[in-house]
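Following: one structure in structure tokens, then a few remarks.
A single protein chain has been omitted from the complex, and every remaining protein chain is retained in its original position.
Let's look at chain A:
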Amino acid sequence: MEYPYYPGCTLKTTGKKDEEAALEVAKLLGFELKELPTWTCCGVVYNLTSDVMADHLSATRTLIRAQEMGRELNTNKLVTLCSMCYNVLKQVNLMYKNNPDKLYNVNLFMDTEEDYLGNIEIIHFLEVLYRDIGPEKIKEKVKTPLKNLKVDPYYGCMLLRPKSIAFDSQDSPHVMGDILSALGAKVIENPMTVECCGAHQIITNKEAVLDCVQRIVTISQSKGADVIVTPCPLCQYNLTTAQKSLFEKGKINQKIPVIYLSELLRISLTENNENYLKDYMFIKDKLEDRGGL
């Protein structure tokens, strides 16, 4: 199975690890993510006003690219790895579905592009893992069970809100938990799992981000998490850097590593994972301490 895949800007820079790991995990699980040959920024945040259409154009261009590639691969799906891309593309797509007149106008406006027909389906990498592959099949392919590793899955906002685009329960999501259980990890229930990390406020109001992260991490810590996993590159960045600042200020007494879910999947699914484990000494240590490996 081949899926058209839209990386987005951050997965090529600070989120590189996520992309590398996810592409490999896809191969290990028997599907392929084929990057769109050309793509532009998705817009990052969905414009919430009712009278500005220009902000939706960049996302629309990506949808048209997906439509072109979908014809070749005979699919109407587009996979994203980044939560914010998922959110924006899906909301723009939904807006066109609910307002065909807006789609008509946009198609008239973008006269150098082919018309967008409005039938692309945006799915997140997690959805492919959960719906198309399934935790049971993942379990069969596990080479290194992450026995005794306590993992705190952190979803953040953009995958679950607003409700119209959520692919899992808004208040008690279970998709990541089920996948992690399939890997043999011990999943921690953190009530802050769907809370916001502060998002782009990291630029204009760092204190707000520190507050948010402190609340999330304190509970994670008290529940004894070894590692926090997230699918979002901005959450990963915010949680990591804010923990550094909080630690320096003495507001938390321990830093918890924050990695992408795909990284953990790669460690668990690869046969000779020594190479990868090198970069994740905390996992190796934890697994060995408790007689896991």
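Definition applied: a residue touches a chain if its C-beta (ideal position, glycine included) is under 8 Å from a C-beta of that chain, and two chains touch if they have at least 3 such contacts; residues count from 1.
By definition in this document, contacts and distances are computed from a predicted model.
When the listed names "ATP-binding cassette domain-containing protein", "ABC transporter permease subunit", "Hydrogenase MvhADGHdrABC CoB-CoM heterodisulfide reductase subunit C" or "Phenylacetate-CoA oxygenase subunit PaaA" are checked against UniProt, the chain not shown comes out as "Hydrogenase MvhADGHdrABC CoB-CoM heterodisulfide reductase subunit C". Only one of A:92, A:128, A:182 or A:199 touches the absent chain when the whole complex is considered: A:199. Check A:120, A:157 or A:287 against the missing chain and you find that the one touching it is A:157. Along chain A, the points of touch with the absent chain fall at residues 8-10, 13-15, 41, 43-45, 47-52, 55, 82, 84, 157, 161-163, 170, 195-196, 198-205, 207-208, 211-212, 215, 233-234, 237.
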